[in-house]
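Only one protein chain is missing; all other protein chains are in place.
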Amino acid sequence: MHPGLEHYLILSALLFSFGVYGMLTRRNLVAMLLCVELVLNAAALNFVAFHRFLFKGDTAGTVFPILIIAVAAAEAAVALAIVIALFRHRRNLDVRAADTLRG
Amino acid sequence: MTGSWFLDHLWLVPLLPFLGALLIALVLRPLTSPRVCAAAAIAAVSGSAFVGYGAAFAYFTRHAGETLVPWQTTWLAFTPSFAGKVGVIADDLSMLLVMVVTGVSLLVHIYSTGYLHGEGGYSRYFASLNLFTCSMLGLVLSVSILQIYVFWELVGVSSFLLIGYYWDKPSAVAACKKAFIVTRFADLGFLLGVLILSAYAGGLDFAHLGDPATIARLEGVTLLGTSALTLSAVLIYIGAAGKSAMFPLHIWLPDAMEGPTPVSALIHAATMVVAGVYLVARLFPLFSATNEGMTVVMMVGTFTSLFAAVIAVTQFDIKRVLAFSTLSQLGYMMLALGVARMESPLGFTASLFHLATHACFKALLFLGAGSVIHAVHTNDIREMGGLRRKMPITHATFLIACLAIAGVPGFSGFFSKDEILAAALHGGHPVVFGVALLVAGLTAFYMFRIYFMTFTGEARDHHKFDHAHESPPSMAVPLLILAVPSVLLGFVPFGSFVYRGEIEHAGIDLAIAIPATLAGLTGIGLSALLYGRKSETPARVAASLGFVYRAIAAKFYFDEMYLFVTHKIIFRFVSAPLAWFDRRIVDGAMDLSAQASRLGGSWLRRMASGRLQTSLLVVAGGAGLLMLYLILAGRPLFTALTVAGYAAVAGTVGRQIVLLLLGRAEPLKRIPRD
Partner (left out) sequence: MTLETIAFWMIAAYTLFAAYFVVTARNLFRCAVGLAGTLIGVAGLYLLMEATFLSSIQIAVYVGGVVVLVVFAVLMVEDVTQKEFLRSPLSRCLLASLVAELLLAVVAGTLLSQGFGTNRPVPASADVREIGRALLSTQAGGFVLPFEVISLVLVAALVGAITVAGKPGDDYEKPEED
């Protein structure tokens, strides 16, 4: 049937849950970051969907995804820099091994 | 205010031994030598005796017939009108007991320095002995039934400490436990009696309880089918019967011979066991008003005296015989009280007269037996014989005491027993009189059996005989001192000093004196025949009586019966479930709370593992649950989820409880630091 708002919303929710699952499950730090990207994309998709179906006149629906992309890029840069620094010290990107902050 | 320094300072009498005990236990024992401890103990009791005798003298010469309370204070004020008081009382009864207790205690203290010379725990012994003296004196000087109950228990504790002096002997440990438990059990009755009195009598002082108005009030209240008066009297008597080892609570006294012999002399002859008699005498007005109560007292006393005398005939341990003899004489004292009433109070005087004379000659008998035991290192009379040549002082004093207890005319026992028999007969109890007469004969018989087998004839064990020697002066002198009242006390006109109601001067009633003397002499003669020289007759008689003899020698199997009841019934059906309950449920609840905290802690600890994903998991999960909660608020699903949540918690806790009950919960171990 014709894709309506609900379809896009469900799709974005699915992407979001995929991303959350991946964040909680992947043991490699870089993979975890990629899943974060998934989540961000799902959020952006939500914005665009609402813009398309409900708030056509409002430019926010397009500007916000742009901002999201920008932020995602910045975040990816910094995160990967950290990953590189970590890797240099430990030679190991296992998330579970990084527990020096345990209480 | 009483005009006598001694009476004014009567409170020193129990206080000095108490301070002595404290001093020895806390200061002297760790810091000085045992001899100093003994000296301190003797000093304390001497001081006590000094004040006590002075007070008694002052009382009997100047205040005879009155009841004085030199010192009193309110200890527990339940209501403004009803309070538990503590103090010291001076009347004929308490003065008499003070003289007896301090006198015998002092002699026992001196004797013990010789008897226990060089033994371990010397200082501990003297501290306990002082404590006991203090407790007993506090008991006899009590002004209220509450105070007497407190000192009653103190006496029990001191007795426990002293019987269990040889704590490395399992039989001694068992004996002191038995004594304490049996008397404690009897004290349940005592306590119930006190509670009834406190509920209906309106006051706990002896003065109040002796008041005819109080007695009338108690008579008016009906409880459990009988008057409060009778009920409380019988219950209190149960307590007295326990302490005085009346049947069926007598089982602890023979076993209590495990303690050192001076202890037996003091506690189980002269003082503690007469606490029961003292209690009944103290409450005499109350008891006298209830015929049923007095009948119980009389019957129990009579039966006990016969029962114990029969058993004493068959025993071979010298101290056991003396123990059963004490039981028998205590029976006499109770019997005498039981036949007395306020209108015909001869029994009261007779009972206390016998208390005093018995204290003297029984203590003498025990100390003499101790002397013998010290010399030949055995308690068994079958290993003794012919000791009169080796131990002349012991022999002479022991003989005097035996003559006294047998009721030979001229000795103290004759006079006191005579009064008891008179009281029984004139009180209208011929059967009791007959039994008492029979017991008198038996008493003479078994006492002289001991005498003959120990001191006369040929030595049965030559090895022991060769080692025997007379005791040192510390032991011999008290024997000599005690021999004096054993003879002369009888000539004191007791009835002029200690009485209730009207003074009764009972002269020598020949109708009673002659049968009594005959009974005594018969006993002595029979004993001489059988035991005066070596003969097979006793053994043959025993064999021919067969089963009967064995039953008597085994004390009618009462100990075995009690053991059966306690082990098979009480331990299994009462103690075991209670122990299970305590271990599993009470301790389990404590463990449960500890386990719950520990588990909760370790669960929370896992959340702070420092791992990124764990934190993320918790955040995401928590956020999701929160949102879920908010969405569903108010809907049936919400209630369902809440209930499910609580069920989960309850399930965890319940599982832990079940595990604890089944004993499979993991023990709390130290959480390792990692």
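Chains here go by letter, A and B, matching the order in which they are written, and residues are numbered from 1 within each.
Going forward, a contact is a pair of C-beta atoms (placed from the backbone, for glycine too) under 8 Å apart; a residue touches a chain by one contact, two chains touch by 3 or more.
Values in this document were obtained by computation on a predicted structure and should not be read as measured data.
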- Touch rule applied to chain A and the missing chain gives residues 1-11, 13-22, 24-28, 30-31, 33-35, 37-38, 41, 44-45, 48-49, 51-54, 56-63, 65-67, 69-78, 80-85, 87, 93-94, 96
- Residues of chain B touching the missing chain are 613, 617, 620-621, 623-625, 627-628, 631
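Criterion: only the chains that are shown with their structure count from here on.
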- Task: Could you tell me the distance, in whole angstrom, between the mean C-alpha positions of chain A and chain B?
- Result: 87
- Query: What residues on chain B touch chain A, complex-wise?
  - Reply: 605, 608-613, 616-617, 620
- Residues of chain A touching chain B in their complex? 20, 23-25, 32, 95-96, 98-103
